[in-house]
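Take this structure first; my questions come after.
One chain of protein is taken out of this complex; the other chains stay put.
Going in written order, the chains are labelled A and B, and every chain counts its residues from 1.
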Amino acid sequence: MTAAAASGPPTGPTFRRRLNKAVPWLLLAPGLLWLLVFYVLPVIQMFTYSISTGSIEAGFTLTLSPDAYIVALSKFGKQFLNSLLYGGAATIFAFLIGFPVAYSIAFRGGRYKNLILFLVIAPFFTSFLIRTISWKILLGDEGPLLGPLKHTLGILPGDFSLLGTPIAQVAGLTYNFLPFMILPLYVALEKIDPRLIEAAADLYAGRWSAFRRVTFPLALPGVFAGSLLTFIPAMGDYINAELLGNPQTRMIGNVIQNRLLVQNDYPVGSALSFILMAAILAAVAIYARALGTEQLTG
Amino acid sequence: MTNELATPVSRRTILKGAALGGVATFIAACTGSKANPAASAAATPAASAPASADASAEPTAAASQVATGPLMFANWPAYIDLAGAAGDSGEYAPGSSPTLEEFKKQYGVDVNYQEKIGDNPSFVETIKPALVAGLNTGWDLIVITDWMASKIVTSGWVEKIDHANVPNCTANLADSLKNLPWDPGNDSHYPWQSGMTGVGYNAKTLTENKIAEPTKIADIYALPADKLSFLSEARDTFGLGLLKLGIDANPETITLDDLQKVADDIQPLVDKGLRFTGNEYLQDFAQKKVWAAFVWSGDLASSGGEDDRFIVPEEGALIWTDNMLIPKGAVNKYTAELMMNYVYDPRIAAQIANYVYYVSPVKGAAEEIKKLDPEAAANPLLFPTPEIVAKQHNFQALSDEQESKLNDLYSTLSGT
Partner (left out) sequence: MATTTADGDDLALRRPSQPVWQKIDRYLLPAFTVLAIGYLLIPIVVMIVFSFNKPVGKFNYAWNEFSIDGWLHPFDWPGLGSAVLTSLGVAIVSTIIATVLGTMIGLALTRYSFRGRGLLNGLIFLPMATPEIVMGASLLTLFVATALPPIAGSVPLLYPTGLHTIIIAHIMFNISFVVVTVKARVSGFDRRLEEAAMDLGADELTTFWKVTFPLILPGITAAALLAFSLSIDDFVITNFVSGTTNTFPIWVYSIQRNALPVQINVVGSMVFLGAVGLVLVSSLRSGGIPKLR
């Protein structure tokens, strides 16, 4: 910072250092600001509801009482468990189906990679309701799948039903979150330099060995991202339980929906939401640690 | 077996037994000024042209009111006549409603009709913060079911209707819908359509499974629970549950214990696989997943399969009404009143009822609809006979305490 440089644009090592320090913040600022105003602020208000009493009509008084949380934890343990169970199952199935698909597209897709990838996500441009109704038509008691299985082939008993069961619910969850698993996996797999795998083969690694020790570890950021993009929203889902499940399979999302919309019970509804968010954050932290912190921080 | 004859007959029961049968043909199609509420019978279509001229004349009585627009009108879907057929005839654009188009032409004002209401809480929750804060919600006219409408009106979140602007409504409102406890003078609402909740079943499936067709609510309780569905509208399910237990489904007489009894009665079914649905029961009927259910009359009347039947059970059925309200702060209040007045013209009411297939609250609609579709006129689901009307119960407006208990019991049953 010499006076001699004052006439032209600022240069010099100190300025560069300052600029480099500022770059991450410059990159973060717009998005962060957006989230701050339109997410953090409203959610903080929701949090205050959870420690208040009252309603939208009557107004809230901040009593700082944990009653809502106590009710939330004591009454709805089963639904929390359901969310964990079904969300987890859906994530695992989505991974089992999604990983081979992402691998195929990344390594075998050739010039049609983008097209096939698009085919994976395009179904989700149409309405969720249509997809679910279509599945209900397909999986109906006397529909094209169960009908023949029950009557022509006689494999299943006549009163077997898929709809309204946890099977249908998990299938619905898996189906609806599959692209969320496939896309990040693809993105990470596609980045892998095939010459690394060739090198492994040159070093006499078998195919499975090469996969296990080269490909998969390199794909871990994608696995991490994909599982989180699937598991996190699946935990909070309510619509699959509503349309495909039964009263025993309700998830915490259904409870929150009921509390806020029907019962207008904002304190308990918000308390449930914050417990859910805390649980998810904890799960993410554990998962990140298990995979290695490099995945979390890139 | 009906109990309501044994209980002291309330004022409401008497009113219910009145003209909802749709026989009051002596009311005019369109009334002229307030001074002449009753005209002669048999309003003809020809009369409606000068009559609408009359209808447009009455607003001028109230000084310098101008119809401003566009009218922001929120309604339930498929709740107004649609122009599929009219579109083919080239008269109206496809997707438009003849009623709305004629209104636009007559008053020279635009109507922004949005089918945004999917269920009451979801919709009202989106306008509640504005109403609480005293801001304009953006809507001029909304259609809300009884129970929610009574809450909105009691909270003072509606504009008062200027009766001078709605002579059709004053004259043609069915008597059974007058003098409701939460709005006796119709200062705040006018009904749009009514509907019934009863028992529906698929006749073919039951025959295939050698089960007699049900005539009572209790009959379907005996079916396999996983072939049954009740309604996710708690009031409807519990109302019919009360009737099944022989309790009069009248909010003014039931106790919290009664509600508990219904929950205890339904719980075993839930344990064995009973589900609570919205109108997915139609799909379930088609796919034989459900053999019988609590259903809404309009659905089966207009779109059930040919084997789907709706019955008014022996114990009784429920009736509910969707009502037009003008939310507080509405910008085009006068236009909203004009619309209310317009749809109470029996010719228009018949036009709407002919498509929607619910129960019209407008006297004279039954006569008008004979010209459009004689079958519809004879359909007891659209124009209930006095016997049916006698069995209708209104289980909508519960007290806060009752509602709270109902919601708690229902959420335990439905697992939320």
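For the reader, a short list of remarks on this structure follows.
In this section, contacts are C-beta pairs under 8 Å (C-beta built on N, C-alpha and C of every residue); 3 or more make two chains touch, one makes a residue touch a chain.
What you see is a predicted model; the values in this text were computed from it and never measured.
Within the whole complex, the absent chain has one touching residue among A:G164, A:G245 or A:G269, and that is A:G269. Contact with the omitted chain, checked across A:I70, A:A199 or A:L281, is made by A:L281. Mapped onto chain A, contacts with the missing chain fall at residues 21, 23-25, 27-28, 30-32, 34-35, 38-39, 41-43, 45-46, 97-98, 100-101, 103-105, 108, 110-135, 137-138, 175, 178-180, 183-184, 186-188, 190-191, 193, 203-209, 218, 221-222, 224-226, 228-229, 232-233, 235-236, 238, 253, 256-257, 260-261, 269-270, 273, 276-277, 280-281, 284-285, 294-298.
Although one chain is hidden here, its contacts on chain B can still be listed: residues 72, 74, 76-80, 82-84, 87, 94-97, 100, 112-119, 122, 125-126, 129-130, 133, 135-136, 138-139, 278-279, 282-283, 286-287, 298-299, 302-306.
By our rule, only the chains that are shown with their structure count from here on.
Taken together, the chain B residues at the contact with chain A in this complex read 121-122, 125, 128-129, 132, 155, 224, 226, 234, 270, 273-276, 280, 283-284, 287-289, 404, 407, 411, 413-416.
Of all residues in chain A, only 56-57, 78-79, 133, 136-137, 140-143, 159, 161, 163-164, 243, 246-250, 254-255, 257-258, 260-263 touch chain B in the complex they form.
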